[in-house]
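The following block contains the structure, expressed as structure tokens.
Here the complex is missing a single protein chain, while all its other protein chains stay put.
Let's look at subunit A:
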Amino acid sequence: MFVVCDCLLQVITICFAVGTIFIPIGLFSLQVSQSVLEIVDRYDVECVPPSFRSNKLEYIKDSSIPKNCSRYLQVNKHMKAPIYIYYQLDNYYQNHRRYVKSRSDKQLLYGLKYNYTGSCSPEDANNGLPIVPCGLIAWSLFNDTYSFFHGADALKVNRKNIAWESDRNHKFGKHVYPFNFQNGSLIGGALLDPAIPLSDQEDLIVWMRTAALPSFHKLYGRIEEDLHADEILEVKILNNYNTYSFGGRKKLVLSTSSWLGGHNNFIGIAYISIGSSFIFIALVFMLLHVKNPRPYGDTTNISWTWTGISS
């Protein structure tokens, strides 16, 4: 049997079929995505005191300067719980080769029982003692914190269950405790409570699922009550994390969610445009066929002269 796209009808039918499937999916996911509300606030510049604006690096490196910072967020529309709190980093290369490989999954699971941590260099050992968790990823753990206030009342932020369950259960040991962590001369980021096992250090778990692109979201926590329209939310930020040396940006993102995830128009638009392209092509083909039909097996198109075969 020949698979000839020989019936133009077949091509047109396929085009229409794809179009009619894709456009509704696109419209639907676009609508879902639009229903997701998002508040984005970039705070890395605003949180630097005006006197340090010209030299942000000095500000972030000087531990004596308090890093407190307050931001006020306007809620434009009613946001239904749960509202997810993300921090977004830009120009931050979590996918750099040196960074990605600088971890030891075995150590995260088995702790000090696992000795070989060569891939973690240079954060594999300090003062002759191994570091748990080792490696650059853990060392550079994000350490800004956020607390939310509704007038004088603090909003409860749930920081549990922010990492994938598989990570918590299978990749980070339940009996592995931080050891010798951030004890070196250079401190890259957050400290870890040595009393809590790694499987419960969800900030670390989230951080260690390295992002694919240099601009990424990481889940911080959830606000489990609705935010009403026109409310003003005060966010108290401890602006500890250094993105100033490499010109990275920090943003705070509050977002509701849908069954498709967060705010993402791309999928919807892509579906719609692909679907309508197919419909368009179908129409063009149909028009061409009506205007200038080519019969099947039209020998005028053949490259040899059809009648002059006798020679």
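Quick note on the criterion: a residue touches a chain if its C-beta (ideal position, glycine included) is under 8 Å from a C-beta of that chain, and two chains touch if they have at least 3 such contacts; residues count from 1.
The rule is simple: contacts and distances are computed from a predicted model.
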- line: Its UniProt record identifies the chain omitted here, from "aldehyde dehydrogenase (NAD(+))", "Phospholipid-transporting ATPase", "Cytochrome c oxidase subunit 5A, mitochondrial" or "Transport protein particle (TRAPP) component protein", as "Phospholipid-transporting ATPase"
Field: Among A:Asp105, A:Asp200 or A:Asp226, residue touching the chain not depicted
entry: A:Asp105
Message: If I consider the whole complex, including the chain that's not displayed, which of A:Leu219, A:Val235 or A:Leu252 touches that chain?
response: A:Leu219
- request: For subunit A, enumerate the residues touching the unshown chain of the complex.
  value: 1-6, 8, 11, 14, 18, 22, 25, 29, 82, 84, 86, 92-101, 103-106, 116, 119, 121-123, 136, 139-140, 161-164, 166-167, 170-171, 188-189, 206, 209-219, 222, 242, 245-247, 255, 257-264, 266-267, 270-271, 274, 277-278, 281, 285, 288, 294, 296-299, 301-304, 306-307, 309-311
